[in-house]
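Below you'll find the structure, written out as structure tokens, and then a few comments.
Part of the complex only, each chain left as placed.
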Amino acid sequence: MAVGKLRMGMIGGGKNAFIGAVHRIAANIDGLIELSCGALSSNPETAKESGRELFLPDHKNYGSYQEMIEKESLLPESERMHFVTIVTPNFAHFAPAMLALEHGFHVVIDKPITLTLEEAKKLQTKVKETGLTLCLTYTYSGYPMVKQARQMVKDGEFGQIRKIMVEYPQGWLSLPSEKDGNKQSAWRTDPSKSGISGCMGDIGTHAAQLAEYISGLEITKICADLNIVVDGRALDDDGNILLKFDNGANGVLIASQIAAGEENALKIKVYGEKGSLEWHQEEPNTLKVKWLDAPTQLYRTGNGYLSAAAQFNTRTPSGHPEGYLEAFANLYRNFALTIKAQIKGENPTPEMLDFPGVDEGVRGMAFIENVVASAGSDQKWSDFKI
Amino acid sequence: MAVGKLRMGMIGGGKNAFIGAVHRIAANIDGLIELSCGALSSNPETAKESGRELFLPDHKNYGSYQEMIEKESLLPESERMHFVTIVTPNFAHFAPAMLALEHGFHVVIDKPITLTLEEAKKLQTKVKETGLTLCLTYTYSGYPMVKQARQMVKDGEFGQIRKIMVEYPQGWLSLPSEKDGNKQSAWRTDPSKSGISGCMGDIGTHAAQLAEYISGLEITKICADLNIVVDGRALDDDGNILLKFDNGANGVLIASQIAAGEENALKIKVYGEKGSLEWHQEEPNTLKVKWLDAPTQLYRTGNGYLSAAAQFNTRTPSGHPEGYLEAFANLYRNFALTIKAQIKGENPTPEMLDFPGVDEGVRGMAFIENVVASAGSDQKWSDFKI
């Protein structure tokens, strides 16, 4: 059966939204997906205007996500969207995701998956019930050199993992820009829109997911210190966490949005018995691999010596740098290939299935809740509970 | 007047082609262009098969570029392609480009523009005659930090430019892989397909264009040493050139495809009276700016302190690395915005017009011819002639 481009319906992401534009580029890159319809803002006027700018025909340019989901579900299969992409602030993830699943649509959703762990668990149940596919855009696990790192750990090249250091410093909330009309900082520092954590919810979850994704380990204990550094904030803008993993390894996770002068400096180091690896998101095409008694190696995107997983997620030859948008596009592409395989009645390969889903979403929400609880406790170690 | 997506017709770039896929991604990224039709191979069977894989409907999937150009020109404006993209080897650039221009289509073409300087001049004449737009994909000038570099030179921040060092070492032709069935190396080392120069035509032209683009200067004299390092080749796979520029500055251009272990290590340094800049293509989001008596600065993509030109060509916030595909996409986007403005009867802005065109194409072919002539001469300096 021939399957054409997948049709995407976007919820949120209208004019002036940041992450919506990123999702569209990521969906465009490989020519496997087309923006078919949208409910691009909670304000119907803005929604329509945004749709026109994106060349949506009027009948596919909806005023609300409810309208979009309901009307699309009544269309013949050949015109109906295949999936929705939800790029609203955190508090507005759950309802459209649930509605889409209930109407038989697959879902792509920006992280964190929901506002609360409870909502996340409901989505998890619904996904399992329906057999539909949910892709959660933990972007950083889409980078080829992150895939390479994960594969090398899995293959035992470093022996047993002993220690993980992950840090994610940003500086963009160093000043109280939420008081000066900055839309991005306004909702991220507002508990009603962001949830119970600011910095840890926004970027700490990325760091935790990356550590678990590369190492194949799970966090089992945490000791968290959350800080409100800029006066007047209601949510943490900085934090440090001691970690224990299920194999006994220890770790440290540092996230900050008041690290003045930093851009988006996510870095991870994973130490094993025989060697270690180091990866920096801002120079994503290089994976540093260090050994006990041999020269450090620089594994680089696009080379023939890389693992199949790394090569599968690369579009250009070595020396032609790929970046954030390509990493993002890898999530979309793998999701699209999975859906297309299912439509054709084939089993998606493990490489196609390599994108974060609802289970990572639940784990991310549990991370937030556990971190906030630990931060409020005088006890050193708290068990990581889901 | 509302203008939808621009319709692209691709010539070449079928199955297993490298650069065709890159052009498609670059055209996709911003959602301004759609692949509308194609003549994707000189072999009609391969062409059709390639088109089907790219979801082209049968009536838009042509067996030859002649057929495509002729049939498309007969379609109503609303269905007709807006432009062709030519991604065949060098020897097959001229004929389809000329045919497209003669039928009123704009053209995007991979560099070098043609096989000979004479062909390039003919295209130049035709472009001027028709008033159509030609975009030549000297990718590296699409990077935001290259725009920033150019702007800072233009603004006189470094004073008069005194010296330019540009090097472009690659290692992928270190072995005679053209004898082992490598398609990419086979055509690039074949004079009938590549022209009179190998390495200098393929990558030396990029280096020369980048030096002139950033500095705003023109090469006026050269002293070239071309080398065939791997036995049995007919074309240079390595070369070094001393340069003089029109303001009296001196320079060096080094290009090599036998620099074993290098990926795509294009680097440029431009020295002025008061300071200098340095840019590496493999870490494209950083521009190093050095001063006589102050700390070196790292200008980074996506920051508010950058020039309008740099910001206009960026899609993500600082710390979210952009790469080769985004640089490539900037050429397509600026080309598309120019065409769309023209369709709407508006004047494209200088920022929209910032992509290489037929004049750079002529200059690139002149570079090749001058370099080959100088390399064959015992005289130290040769004037750069067009």
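Things worth noting here:
As written, the chains take the letters A and B, and residue 1 is the first residue of each chain.
Please note the rule applied: contacts are C-beta pairs under 8 Å (C-beta built on N, C-alpha and C of every residue); 3 or more make two chains touch, one makes a residue touch a chain.
None of the values given here were measured: they were computed from a predicted structure.
Shown chains number 2; the total number of identical copies in the complete complex of this file is 4.
As a working rule, only the chains that are shown with their structure count from here on.
The angle of the rotation superposing chain A on chain B, based on CA atoms and rounded to the nearest 5, is 180 degrees.
If you check the complex, the residues on chain A that touch chain B are 4-5, 18, 21-22, 24-25, 28-31, 35, 54-55, 170, 172, 262-265, 281-285, 300, 302-303, 315-326.
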